[in-house]
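A single protein chain has been omitted; all remaining protein chains appear in their positions.
Think of it as A and B in the order they're written, each chain with its own count starting at 1.
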Amino acid sequence: MSDTPLITAKDLCVYYGLGRKLIGTTPVIRAVEKVNVDIPKGSFFGLVGESGSGKTTLGRALLNAAPISDGKVSYDDGEVQYDVASLSKQDLKDYRKRAQLIFQDPYAALSPRMTVRDIIAEPLEVMGLTSSREETDEKVREIAAKCRLNLEHLRRFPHAFSGGQRQRISIARALVSNPKFVVADESVAALDVSIQADVLNLLKELQKELGLTYLFISHDLSVVAHICDHVAVMYLGRLVESGPTRELFNNPRHPYTQALLSAIPSLDPDHRGQVQKLEGEIPSPADPPPGCKFQTRCRFATDHCRREEPKLEEAGPEHEVACHRWQELAEKEAVG
Amino acid sequence: MAANTSVPTQKAKEAYFTASQSQLIWARFKKNRTAMIAASVLVGLILMGLFAPFLSPYDPTIAGRDSEYENGAPQIPKFCDKNGCSIRPFIYGVKRERSIETNFRWVTTVDPDDRRYLQFFVEGWEYGLLGSANIGLTFDTHLFGADKGKVHLFGTDASGKDIFSRTLHAINTSMAVGTLGVLISFVLALIIGGIAGYFGGLTDSIIQMVTDAVRTVPIIPLFMAIAAFLPPEISSEARFFYISLIIGFINWPTLARRVRTHLLVERNQEYVLAAQLVGASPGHIIRKHLLPSFTSYIIVDLVISFPYIVLSETALSFIGLGLKDPVTSLGVMLLNVTSADVLLNYQWYFIPVLFFIALVMAFVFVGDGLRDAADPYGGSKK
Partner (left out) sequence: MTELLSVQNLKLKFKTDEGLVTAVDGVSFDVAPGEILGLVGESGSGKSVTAKSIMQLNADNSVYDPDSSIKLTDDGKTIDALKLKGTDELMLIRGGAVSMIFQEPMASFAPAIKIGSQMVEQLVLHKKISEAEAKSISIEMLERVGISDAARRFDQYAFELSGGMRQRAMIAMALSTRPKLLIADEPTTALDVTIQAQVIDLMKDLVAEFGMGIIFITHDLGVIAQTADRVAVMYLGRLVEQGPVRNVIRNPAHPYTQGLINALPKLDDLGAPLTPVAGDIPSPLERPSGCVFHTRCPVAIEGKCDKDVPEMFPMEPDHDAACFVAAKQEEAA
């Protein structure tokens, strides 16, 4: 894509202090460490990883909702350009209109004391995007209709709705300010399978209609594979592999991506036990292993991996992987 | 199908779906029979307290004493007796005498031929209602009285004060002390708990330390110490105010802790983050999200803490450190029933105790009912 990406993160780091101690230094959690991503305009960008991989933190950092410790995040939608890490108050206000978040839990994300109309209208009122109640109502009805909400239900309170409907309300709230960039954080994880596809289709439709760019965060590779055009895999705060969806799923290069893919339970009952299982669990981000962060669970780890952290390398068209041995392993696979 | 009978109509459902938090709480509260009974008792008691001067026939202070009827038994109005019936209720007149035959003790004898009819809306001592005396508005109509002599529904005490009138005024006083105490502790709790909960971190730790320190102070010795500081010559009104103040200052930590917990929980809810992400100011978030999210809980907390504050006042007055005559509070009334003489001869002194128990129980039940009702998502059904 010749266009400038909508979001560019360069060496983005997010560190959290762990608790507050009166004396001594506080341990630091490196939730996101030196991450580089370009999210092209109009893309459905998937971010995959297990819990504790830092994917949520990365998503929030891009929205200026998590402290950016180091590095740079730029936003460029053709109209305005922002350096997200250092926004002035006025710019931040404007950025909030342009970049929004859809939450995971449709139950916690909606204030139980507000009607659906008030929930969707809140961004408009807070941002001062409308001048009269009529105009607000007009916009609320417009976006609610787009999100396939029953307009007669706008007077209701969230407790009247099922998970799928709540998620549609949540989407309507995120989109009412007409943003360009939307981070969807595990937005279908809490939904039932039969509803999940419905919400995914809605997200896709809205993307076409409103020209949105998504960062779609998920732990579910099969969902990501279906909806995203580009996928990045995170492990312990690092990007370990990224590439166009088909390329990545057909030729996964990083042993972690391979393990993730093979761990997805297959729908074929006869396809049992033919998967390479990953032993152990993701280490605590407060105490990461030296070298490659994945070495503790990697079958192919060598001393080199334990000493030195690999950098992202080109592994194909737009396909990058952070593994010392990817070439060697790929050749072996091609032979065997 | 049996389930059909339980399916609500479309209209009822829509009402349920569009019901706000407070409407849901009220709907649930209404279904709790104990709480509803307690609530009506409570409303009754509060009204009795508020309109005490109108309802009570005589001044509860020494000014309203009936020197003809000291330590008098309750007089129960009748409609019929051996002399026939009357539409207007009546009581009997009494004669008091002491002679060598009674070992020179005062003995009262009821004279069944001396009928005294009850009158309604009679004129009596002047009073103000709900503070109207301050703007010069006074009344002198009372709900009832006797055509001659005086009527004492709950009897009289040693100095001839009408226990019925005193009880009503005592409810008023105790509720006033309670309200003032709750208000003071509520304001303190909201500020202190609010700061701790909203800012968290080190501020929270320090405030929690102070709160815990205050909570560990034993109450009775503290009361005694403070009461000792109150100069004995201050007016009863000032004393009343000080007592409320002390009670308020003692009771805030529990409430503050609850406010803090509510805030800490709610502050991390995703919908608060959602509001922050649209650029809402802290003021907006507190007003639109945090406060509404726990007002119902705070109201419940207030109702639940109310009886404890009434109890504190009562306990304080009971051990003689709180309010004193001529102010009548439930604690003062309780103080009067401590002698063996009362137990043996003047059991009607205990009538205010019944009111006291009813008041505390009503508050507890209403508070319990509200607490259950305030959590509509608690007993979730699958």
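Convention: a residue touches a chain if its C-beta (ideal position, glycine included) is under 8 Å from a C-beta of that chain, and two chains touch if they have at least 3 such contacts.
This structure is a prediction, so every number in the text was calculated from the model and none was measured.
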item	value
Residue in contact with the excluded chain [from A:Ala197, A:Leu210, A:Leu312 or A:Leu329]	A:Ala197
Of A:Ser43, A:Gln165, A:Ser187 or A:Thr296, the one touching the omitted chain in the full complex	A:Gln165
Hidden-chain contact residue, picked from the options A:Val32, A:Leu175 or A:Val223	A:Val223
Sole contact to the chain not displayed, among A:Gly128, A:Pro265 or A:Pro317	A:Pro265
Residues from chain A at the interface with the omitted partner, ascending	50-51, 162-165, 192-198, 200-201, 219-223, 225-227, 245-246, 249, 259-261, 263-270, 272-273, 275, 277-279, 281-282
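Here, only the chains that are shown with their structure count from here on.
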item	value
Euclidean distance of C-alpha centroids - chain A vs chain B, Å	56
Complex contacts: residues of chain A adjacent to chain B	20, 63, 65, 92-93, 96, 100-101, 103-105, 108-115, 122-123, 126-127, 153, 155-157, 159-160, 170, 173, 177
Partner chain A, residues of chain B touching it in the complex	16-21, 24, 201-202, 269-271, 273-280, 284, 288-289, 292-293, 376-377
